[in-house]
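What you see is the complex with one protein chain gone and the rest in place.
Here is chain A:
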Amino acid sequence: MRPALDRLQYLEHHLLGRPTPAEAAQWQVQLLTDPNLAADAQTQVQLYQALREAGRQQLRHELRQIHAHLERTTRRRTWLQTATDHLSHLLGRR
């Protein structure tokens, strides 16, 4: 990958992954020596938070669709049930 993408992967490993104790210690040292690391990490955290919020919105949208679908199915089943009950009743009277 390009160096810029490698850097994102490195940040992700420390923010979302499971860095080893040695990697965590190295990260602390790098925070002192790399003037941009803290700001880059902060931006990346912001991106992850936005992605979580967008994911929730997407999931809510899917849930509303599931609800509408189930409601339509139930309404159709109720109508069919009423119709077949009526038919059975008529046939039973013969």
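We take it that contacts are C-beta pairs under 8 Å (C-beta built on N, C-alpha and C of every residue); 3 or more make two chains touch, one makes a residue touch a chain; residues count from 1.
Here, contacts and distances are computed from a predicted model.
*Asks:* Which choice in "Cytochrome c-type biogenesis protein CcmH", "Ectoine/hydroxyectoine ABC transporter permease subunit EhuC", "Binding-protein-dependent transport systems inner membrane component" or "Sigma-70 family RNA polymerase sigma factor" gives the name that UniProt lists for the one chain left out?
*Replies:* Listed in its UniProt record, the absent chain's protein name reads "Sigma-70 family RNA polymerase sigma factor".
*Asks:* For chain A, which residues touch the unseen chain?
*Replies:* Looking at chain A, the ones touching the missing chain are residues 1, 4-5, 8-9, 43-44, 46-60, 62-64, 66-67, 69-70.
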